[in-house]
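As structure tokens, the structure follows; a few thoughts come after it.
For this view, one protein chain was removed and the others were kept in their places.
On to subunit A.
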Amino acid sequence: MVETNTRVLENVPSPFCGIASDDLTIQVSGNTLKVLENGDSITVAGFEQPLTDTQPRVAGKDVTLQEAVSAVAGLLKAARLPVFSGFGTDVNDTRAALSLADRSGAVLDQARSEGGLRNLLVLADSGWFATTLGELKNRVEVLVVFGSDIESDFPRFYERFIWPQETLFGQDAGKREIIYIGRAPSGEASTAPDGRKPVVLPCALEDLPAVAAAFNALTHGARLQATHVGGIAVADLAAVLERVKQAHYSVFTWAAGHLAYAHADLTVQQLSAAVVALNAGGLTRSAILPLGGQDGDRTASQVFAWQSGYPTRISYARGYPEYDPYHFSVARLLQSGEADVLIWISTLNARLAPPATHIPTVVIGRSGMRFEREPDVYIPVSTPGIDHAGHMYRCDNVVCLPLHKLRDSNLPTGSAVLAAIEKALEE
């Protein structure tokens, strides 16, 4: 690439990191991107993925876009129960996919919904008291991390929100206290600038439900006869409770994907109930902050919910949206043999590939995807935030970042391809 074509862009938002960092500096040389400042392992991989595939393929052979679109329409016309998944993409692509799924009588399931449902089921059953990253950054005095290793999935979480140089209300962020319950942090990001390590109350994954229940019971004023729960001294849990009661503002956080055990939603519910009780007492303020937002999961959940009424695992098979967190799991429908076409949409993460199945598989995805089994149709499309402008919801479900076009790849957008398929179905 000649030097004159090289540009350096600042304040670039990342659609990859879940916390939507928008302070990246990126060098663009033709179609090659390089993160110069504020990158991390996840954003660098996301932006620097090379542009390779530019031609659609049907049965592994290069075809025109129109031929690929016709092939997908043909598969959908013949299908009895098509399923759409992946959904690692932006708002407009999700809108287009919903429209096509509605017309096709399909089932929709975001690829990361298994983790997301651990939160959504609690929201729909009992609600909660939540907060956002900006409140966290300026207000938190005590952060309780439950059963999760934040920095492995969110490398810049502590740098951006826990240890800022300044806060709005005169708090010295460097004095904040971090308490890990269940799992120790994998790195040093949670270590305070003055060298203080977080408090860690370790326990096994399978003991997290009991620990959460014990903590919630203490919050509600119960006296426990047991001295230890999951190897953690009840006195230590009581000390955590006393500490958050003393704080003006505390936040309980977790990455639901890390709570990978059966009925983890009940654990989330215990923590949410504890926070509700802390606020109800009138002595302090507290809130939860479930983390996620990677691979477009919150974006999909939001668009699904406002257009259909339900956040994920939706079926249009009966002509209206139905929600069932068990029956409309795409993984389950593939395993049971009920699904007969898989439409996989992943425009952000080239590594978010579809499961290898025996049914016809269509991938509308990022250039450079690698497959265990070559899909019946692969249409490489442009990536929001790199090849075209778009929108991305970050983990707190409130802030939506604009994504900017950084280069001219000449790839079609996912939404244009999905709309073309829908049009072909009408013909």
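The rule is simple: a contact is a pair of C-beta atoms (placed from the backbone, for glycine too) under 8 Å apart; a residue touches a chain by one contact, two chains touch by 3 or more; residues count from 1.
Throughout what follows, contacts and distances are computed from a predicted model.
Hidden chain, UniProt protein name from the list "Sugar ABC transporter permease", "YjjI family glycine radical enzyme", "Nuclease SbcCD subunit C" or "Formylmethanofuran dehydrogenase subunit A": "Formylmethanofuran dehydrogenase subunit A". Note that of A:G195, A:G221 or A:G282, the residue touching the chain absent from this view is A:G282. Residue-wise, the contact with the chain that is not shown comes from A:F129, picked out of A:F129, A:W163 or A:F371.
Among A:L168, A:A204 or A:A239, only A:L168 touches the chain left out of the display. Contact with the chain that does not appear here is found for just one residue of A:Y158, A:F215 or A:Y323, A:Y323. Residues 11, 13, 20, 22-23, 91-92, 95, 99, 102, 120, 123-135, 137-139, 160-161, 164-169, 248-249, 279, 282-285, 287, 302-303, 305-311, 316, 318-323, 389, 391, 393, 397-402 are the ones on subunit A that touch the missing chain.
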